[in-house]
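Since the structure comes first, as structure tokens, the remarks are kept for the end.
Note that one protein chain is taken out, while the other chains of the complex remain in position.
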Amino acid sequence: MSDAYFHPVSGFDLPRFAGIPTFMRLPYVPPGHERFNDVQIGVIGVPWDSGTTNRPGPRHGPRQLRDASTMIRAEHAVSRVRPFEARACADLGDVGPNPADIQDSMARITAFYDQVMGAGIVPLTAGGDHLSSLPILRAVAKTGPVGMVHFDSHTDLYHSYFGGTMYTHGTPFRRAVEEGLLDPKRVVQIGIRGTQYDREDQDFAASVGIRIIPIEEFHARGVEDVMAEAREIVGAGDTYVSYDIDFVDPTFAPGTGTPEVGGPNSYQALQVVRGLSGIKIVGADMVEVSPPFDPSGATAFLAVSIMFELLCQMV
Amino acid sequence: MSDAYFHPVSGFDLPRFAGIPTFMRLPYVPPGHERFNDVQIGVIGVPWDSGTTNRPGPRHGPRQLRDASTMIRAEHAVSRVRPFEARACADLGDVGPNPADIQDSMARITAFYDQVMGAGIVPLTAGGDHLSSLPILRAVAKTGPVGMVHFDSHTDLYHSYFGGTMYTHGTPFRRAVEEGLLDPKRVVQIGIRGTQYDREDQDFAASVGIRIIPIEEFHARGVEDVMAEAREIVGAGDTYVSYDIDFVDPTFAPGTGTPEVGGPNSYQALQVVRGLSGIKIVGADMVEVSPPFDPSGATAFLAVSIMFELLCQMV
Amino acid sequence: MSDAYFHPVSGFDLPRFAGIPTFMRLPYVPPGHERFNDVQIGVIGVPWDSGTTNRPGPRHGPRQLRDASTMIRAEHAVSRVRPFEARACADLGDVGPNPADIQDSMARITAFYDQVMGAGIVPLTAGGDHLSSLPILRAVAKTGPVGMVHFDSHTDLYHSYFGGTMYTHGTPFRRAVEEGLLDPKRVVQIGIRGTQYDREDQDFAASVGIRIIPIEEFHARGVEDVMAEAREIVGAGDTYVSYDIDFVDPTFAPGTGTPEVGGPNSYQALQVVRGLSGIKIVGADMVEVSPPFDPSGATAFLAVSIMFELLCQMV
Amino acid sequence: MSDAYFHPVSGFDLPRFAGIPTFMRLPYVPPGHERFNDVQIGVIGVPWDSGTTNRPGPRHGPRQLRDASTMIRAEHAVSRVRPFEARACADLGDVGPNPADIQDSMARITAFYDQVMGAGIVPLTAGGDHLSSLPILRAVAKTGPVGMVHFDSHTDLYHSYFGGTMYTHGTPFRRAVEEGLLDPKRVVQIGIRGTQYDREDQDFAASVGIRIIPIEEFHARGVEDVMAEAREIVGAGDTYVSYDIDFVDPTFAPGTGTPEVGGPNSYQALQVVRGLSGIKIVGADMVEVSPPFDPSGATAFLAVSIMFELLCQMV
Amino acid sequence: MSDAYFHPVSGFDLPRFAGIPTFMRLPYVPPGHERFNDVQIGVIGVPWDSGTTNRPGPRHGPRQLRDASTMIRAEHAVSRVRPFEARACADLGDVGPNPADIQDSMARITAFYDQVMGAGIVPLTAGGDHLSSLPILRAVAKTGPVGMVHFDSHTDLYHSYFGGTMYTHGTPFRRAVEEGLLDPKRVVQIGIRGTQYDREDQDFAASVGIRIIPIEEFHARGVEDVMAEAREIVGAGDTYVSYDIDFVDPTFAPGTGTPEVGGPNSYQALQVVRGLSGIKIVGADMVEVSPPFDPSGATAFLAVSIMFELLCQMV
Partner (left out) sequence: MSDAYFHPVSGFDLPRFAGIPTFMRLPYVPPGHERFNDVQIGVIGVPWDSGTTNRPGPRHGPRQLRDASTMIRAEHAVSRVRPFEARACADLGDVGPNPADIQDSMARITAFYDQVMGAGIVPLTAGGDHLSSLPILRAVAKTGPVGMVHFDSHTDLYHSYFGGTMYTHGTPFRRAVEEGLLDPKRVVQIGIRGTQYDREDQDFAASVGIRIIPIEEFHARGVEDVMAEAREIVGAGDTYVSYDIDFVDPTFAPGTGTPEVGGPNSYQALQVVRGLSGIKIVGADMVEVSPPFDPSGATAFLAVSIMFELLCQMV
């Protein structure tokens, strides 16, 4: 029987609008807490967007996501999985960034995740812009490169911006490949679309063996076929899942900084996660949720619904 | 030839933004009005949301729906039905609720609908939260249980909330079955989805014979196949249609209190109503439209477009 | 030297947008917590609006107020008071209401405040609609009637609504006087304005000795003169402070359900609290903050700025 | 004793959010209605903005103003006037404009007001942009020029726009003077401010004797002094009151097309109307309320609060 | 090699949020500019909405579209077309309308496009309401009638409004056929839907040979099949493309004045343009984008994404 300490508060007992919002109404168990080492899956906020080249905002993401996540209940409607009973889940709090210093922030993030990994906790992150994934991977892939399923409308594989700036939310996976954190042959990027600067990122992908599935192929083949290929690419090894909310069509997820029209709808946004079944997930993130562009909170609610799907795959 | 008294004002004569807004620009014929007994289909507002367990707002629904309904014209584009010529339709006004007393409000609603049914008028209701359907059914099903086609993302079949509270917008149809207002074997619920508390509601449905079609089945089978089954379930008997706007995906209908992602789009939202063809409709409602969460009015416009489809099925 | 356990997190250490939001970034110390009895001033959320006769929303108030309160720093700019060092302050969490049962909710609220008063904690409440003040006063004034300084645009002294409904947000202080919780001769209501139903509430006030200062008098006399009279009225005895955000002009505080134009500006909204200096405050509340009508959060930020002023008067 | 037929619905009987919204919840008595000739003061909507040179929207004004006006109660807080008992007031409905033909629309408006004046009804108009005042004055001033108290941030006295266009919302009072509808020596314009094209309008004003009180003078002298002069200017003769909502500072009234910062606050916005006491008002209007720039409805609520003040001056 | 003068600014060099926004960051080359005659494709703003019968706003369209267009990059993701290198493209500025005079405005628009056509520039217009297309066609089709692919939810083929008004946004193509600007047998209208006044427009279409593809047929047949028919209808002759943003479902494109639910999604909105391949486009427009109903800018971003697709078909 599961440990009641880690059960979320039920909306039958306390209305959803009441109470201090933690992720999915889980207990707050930061590093140093007496139950920290008992946690199996930790939900972590990374309120940081200094890598954003266009419209900032994801620094406010974790707070809005916690608020929206109080709408999440205990059981998956289809699989009947009850993740909070299957694993000891907790809200580990936020990593405190330095909004005016990129390198300092990255160091702080990696240090936090080193603690998490050290305690044997599998991290589920609420970003933050996409540069967040790089310092997380530095902790997650410390012992060797991992595979990755990457949902996004952009490759985030560019070399640099603005005449040589290497660390932006358009470059994390280029750096991660260079640093040996990702095994490019076990990386698949799904949903890529939108107008392009040039082909420098895609040429890099081709040169190292990253598989890109553009949106036209996604719509033509359908979720099941695409996800079968994704499972094959990452195989049985350790795999990270990175979900940029701009993968979803901006009508369904307006709260993000670099939208591209023509993406998946909200049902497909959930279905792709169900297609991860059987993959060995060593960490996952939901990034680029930007509250200033989502005053209604609809994007946040979709994002936490996806995070719940991710969680069900992680148990 | 139809009675011109009951014809709506045309946008060719008076711009849509002008004039006091009644439902679909119909004449206002409240109980006691000299033409009340000539009405065949009455559109009624129930501005009430005291049964809401999470985010209130549907008390403001009827006013916003009247406003949006001035965009509705005279003729159905596909069937060529002109409902306002086929039947004498009127705006019967709002039921005056008591926002601070649930039992008093339910008594007021049932009394109003008793008058409506007594005059032989078929009611099309603009809610209000979903608890509204219970006092309406007490009038509509006075002479015996009716069948129901129920579009929703929730079953609304729970036993109680917050330690024994029996009347909320999560319980109306449990009560309606208990009170003999619904024949559960002639009830079908379409679109059910979202994270679940537990399975208490679905176990009850199974125990009394209510058919639940979850969203996964809906998306897999398609509108036509699902609606064929719905028609078969309710058969030729008296049938109520209850349409919770949260049946529709919240991107298309954000103005509601308990959204669940991954639902039908706006085209499917209309098509399911067209699939009611041939059913004997003794009353219908559109509930849970919540203006505070719909500042643009888009949800209201979709809701009145659906109400026009319902009206075309009722003539 | 003050107990560092009760110090809020500084924005110099953790950016204001980071971290799980508690009131003013204080520690979360709910009833039952090991430090509960060490708290001297407790900030409490009452997420409840079932007494609202018009536009609901204050049930969402505490969450939005916690979020906005992360902008509050440690020191009062004028008085140099550092309240979090002067007293042990904590966030005591929310009272869990029953949104579908007014009497049950009132009982829950009074029970919670009985615990608070029993521990010797002075409560500062974030509502909730104005009916919240009644069950709070039932605990605060258990040992005898208290005086009250009441900032509002309405008297909330009506007898009943909708043909006999006794408990709404327009009636709490009528009930409180009837129940002997308030000493009417030590009650002053400041800022009353707007169109009126009739004079039933003001006749009652006159009959029991409540002093009403309408807005015209407030603007003519100025803050200092009015507050001097207020201090005189309540004198040296135990006094409750009830601050309805609709006291402030709705341009400065749009997030509320029953606005009345022509009220004080934000500077005056703070100054009146500074005018409470020397009063013996046994409890205070900030009510009627309604997030659905305050999407920008400006009302919430003003409300927590006022709460900080209240806190500085309570230390 | 006053005729109960013309009493508005009370919020004690029917909640403010319920019912089809008419102006101030008055009966709807359009021309041709059996009680039309019994009306003494008629509230009329002019949903028209074809004269707008910049940001359109006032065509949607009357509907939003009706909605907001359901918040108005029966009695003036200071003067104790109960206007709906003092005079038979009614909502006369909207004038139907032709949004694509300015001359046709002006003819329709004048024809409607000819009916109103013919029945001895004093009109209180809810516009519409400021060009509306011209066709209204053509009916109101049919028997001779009237005086005018004009609250605005602009003079609306320009000769023409865009190379010779004579009828825009920047020219109505130039035309009204030319057509002999206004006696310029009995016209006062209060609140004029903002950057200027040139001085052509002010030179015209000076040449015909119109008195302009710029905002700097208004702020320096105060409401009482300014309004005393205004009363003196218009004297005892027939006087029209034209209130452009952009007279008020745009922070208090954002919903308008040509805002100018630095204007009066909401309290002053009411007080100036109280300063009309004793003037013989033969008609009044509230114009330039633009819902697309007022999604919260705050401007509309202020505008109907001002309309209630105007009504109390008209009885 | 293409002329660098006409290359847009890259987001790699200047962040997308910086710089004065021209269409797609192209050089501003108005008539009279020294490079005007070198332009091959000119993007033109027509900020005008005097023909709007319901909710105005498209006069603000060009400015918002320029702003959103700074998100467009250099290359089409699928076809690899780089339109700004393939043709000399420029922002030709706005036509200055007269918002208070429809005939004067139409004359100004036609005069501007006569200059454009005279310089051999193919115009891509950002409207403006749909009446804009009429004065544009008067220039584009000066030498003989053209064919048209028309994406819309309305036919815009009505005879007149409001008792004889011939020039509104519901009548441009009736006039264009009457004036011999369009060859009706080479006109196809795609996406028609929504409630109808009557069948007067469709009867006219049938009588002159215009092909209407209603939305039900569109959804049943799919984009490819429908566009194959469209290509066949217009054939090899000169063809104009008119894209009313209300063709798209209003959830994806809320910023428009006369929405109709149940339309195509954003992916289909792009795909239909790709289906124009091989057509000889002599001009194109994107109309009815209405910023007051699109505060988030999502509609504008979709519209410029479609404009980029149109541009790629025009090179």
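Couple of notes before you dig in:
Letters are used for the chains, namely A, B, C, D and E, taken in the order the chains are written, and counting of residues starts over at 1 for each.
The definition used in the following text is that contacts are C-beta pairs under 8 Å (C-beta built on N, C-alpha and C of every residue); 3 or more make two chains touch, one makes a residue touch a chain.
Please read all numbers here as calculations on a predicted model, not as lab measurements.
In the whole complex the chain that is left out makes contact with A, C, D, E. Among A:F84, A:Y161, A:F204 or A:F218, only A:Y161 touches the chain that is left out of the view. The chain not shown here touches chain D at positions 53-55, 161-163, 192-199, 214-216, 219, 249-251, 254, 258-259, 261-263, 265, 293. Against the chain not displayed here, chain C makes contact via residues 10-13, 15-17, 71-78, 251-252, 265-267, 269-270, 296, 298, 301-302, 305, 308. Touching residues on chain E toward the chain that is not drawn are 13-15, 17-22, 28, 45, 47, 59-60, 62-63, 66-67, 91, 93-97, 99, 295.
Assume only the chains that are shown with their structure count from here on.
Note on connectivity: the fewest steps through touching chains from chain B to chain D is 1.
Interface chain D/chain E: over half of the residue numbers present appear on both copies, so the contact uses mostly the same residues.
Between chain B and chain C, the centres computed from C-alpha atoms are 39 Å apart. For chain C, residues touching at least two other chains, in rising order: 53, 55, 59-60, 99, 161-163, 293, 295. This structure has the following touching chain pairs: A-B, A-C, A-E, B-C, B-D, B-E, C-D, D-E.
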